[in-house]
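Of the protein chains in this complex, all but one are displayed in their positions.
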Amino acid sequence: MPHDSHDHTDPPSDLALRVKALETALTRKGYVDPEAIDAVVDTFETKVGPRNGAAVVAKAWTDPAFKQRLLDDASAACAELGFSGQQGEQLKAVENTDAVHNMVVCTLCSCYPWPVLGLPPSWYKSHAYRSRAVIEPRAVLQEFGVDIPEDKEVRVWDSTAELRYLVLPARPDGTDDLSEDALAELVSRDSMIGTGVAQA
Amino acid sequence: MTNSVHDMGGMQGFGVIDREENEPVFHAEWQRKTFGMMMTSLGPFQVNLDHVRSRMESVPPSTYLELGYYDKWLLTLEELAIDKNVISKEDLAALMAGQDVSLTRDTDPFPAEGMLAFLATGATAARQIETPAAFKVGDTVKAKNLNPKGHTRLPRYVRGHMGLVIADAGGQIYPDTNATFSGEGPERLYTVQFHATELWGNDANPKDTVCVDLWEPYLEAAS
Partner (left out) sequence: MGGMHGFGPIPREDNEPIFHEPWEGRVLGLMMTTAAHLKGNIDNTRSDSEMLPAKKYLSLAYYERWFVRMERVCQEKGLVDAEDLEALWAGQDIASAPEAEAVTPHDIRTMLANGRNYVRHLNTPALFSVGDIVCAKNINPKGHTRLPRYARGKTGEIIAEHGGQIFPDTNATFSGEGPERLYTVRFRASELWGPDANPADTVCVDLWEPYLEASKTS
């Protein structure tokens, strides 16, 4: 279709200018320290991400006592591994079983368990995912290459409050002799959102 | 703004979910800065997350859909800076145009170390409440049909529907009042499990469920 003149967003250069202007103002007036901004950015670009969650899942797979603690109080269990903080103050782990496949969404905004998964990918924040996950989770899962049998429950968790959900995926078959580190490699980010499964 | 377009659960027409292989955490430097500024300036602006969410969902629906994710964050930050008299609209425009403006220091910023410590500890929304729980795990409840003009976290798609209480998370800051600074007004939070067929009708898979975290004032006993 020609002439999409209404389908616009501001060009990036404009956004860059706007950000620079605001940062300058906030810095000069003493509200923010540019180094603190860099520290926040660096945290989520290099330190906190889905590898944290993968370590939690691998430990839960190999240590039944830890798994129980994780299911009882996920924030405390994750803190044992050093993962805690904003958007993870009240973590809930939900376990995939033979009967239930869990999947997490935030229909109202973009709530996501930062300390264990980092910042959400764009698709998690997309209008398509937010609108569809609750009404047609199976169609969404199929798009992601996950087929759930008709007679198994798909349980969608809509993060409306300050509880943050982490899916504990099922441990793949044939991984009995893998180390915890090797197991963590099998845990994808999507498997902890519930739009994927862990695969050997 | 309650029934605006941000309340997307169950809406149709948004198409397929676009995914990007090996997506970077941020797509541009301005996004990095916007994210960092939001995290560092909530304190100095004296605003809470519910207020920020409320602002973001109050943009006109067409704007909400048109703007990218961090575009909305930036717009919100600009509006906050102006509303909180940190900077005037004119001065902000002048800075954008590359002109210098005279700005005096109002306060001292939160240092990087403090910010990192705050990120690592977080701030829980859980609050002790003395009032007895109106519902308990195993109760069947009905989400009220509420359509407030202000901020709420009761999604449209559950209103009027019956579900099962599966968890009691205790007292939690109540977003509906916290968003307008009318107090944290903690209320008990429950996780309520709804059958997909109850929410979407008989075409839904009878096995499937949706669990939603709902505060006590959003719920009533199932009649």
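Per-chain residue numbering starts at 1, and chain names A and B are given in the order in which the chains are listed.
We take it that a contact is a pair of C-beta atoms (placed from the backbone, for glycine too) under 8 Å apart; a residue touches a chain by one contact, two chains touch by 3 or more.
The shown structure was predicted, so the numbers you read here are calculated from the model rather than taken from an experiment.
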| item | value |
| --- | --- |
| Full-complex contact with the absent chain, from B:Glu21, B:Asp100, B:Glu130 or B:Asp203 | B:Asp203 |
| From A:Arg28, A:Arg51, A:His127 or A:Lys152, residue that would touch the chain that is not displayed | A:His127 |
| Among B:Pro60, B:Gly183 or B:Pro206, the residue in touch with the chain that has been omitted | B:Pro60 |
| Residues from chain B at the interface with the omitted partner, ascending | 1-5, 10-15, 57-62, 64-66, 144-149, 159-161, 199-201, 203 |
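In the analysis below, only the chains that are shown with their structure count from here on.
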| item | value |
| --- | --- |
| Centre-to-centre distance between chain B and chain A (centres being mean Cα positions), rounded to whole Å | 16 |
| Contact set on chain A toward chain B in their complex | 7-10, 12, 15-33, 35-41, 43-45, 49, 84-90, 105, 107-110, 115, 118-119, 121-123, 125-135, 137-138, 140, 143-144, 150-163 |
| Of all residues in chain B, those that touch chain A in their complex | 6-20, 23, 25-26, 28-30, 32-37, 39-41, 44-45, 53, 56-57, 65-69, 71, 74, 77-78, 81, 86-87, 91-92, 95-96, 103-116, 118-126, 153-155, 157, 169, 172-173, 175, 189, 191, 193, 199-200, 204-205, 207-215 |
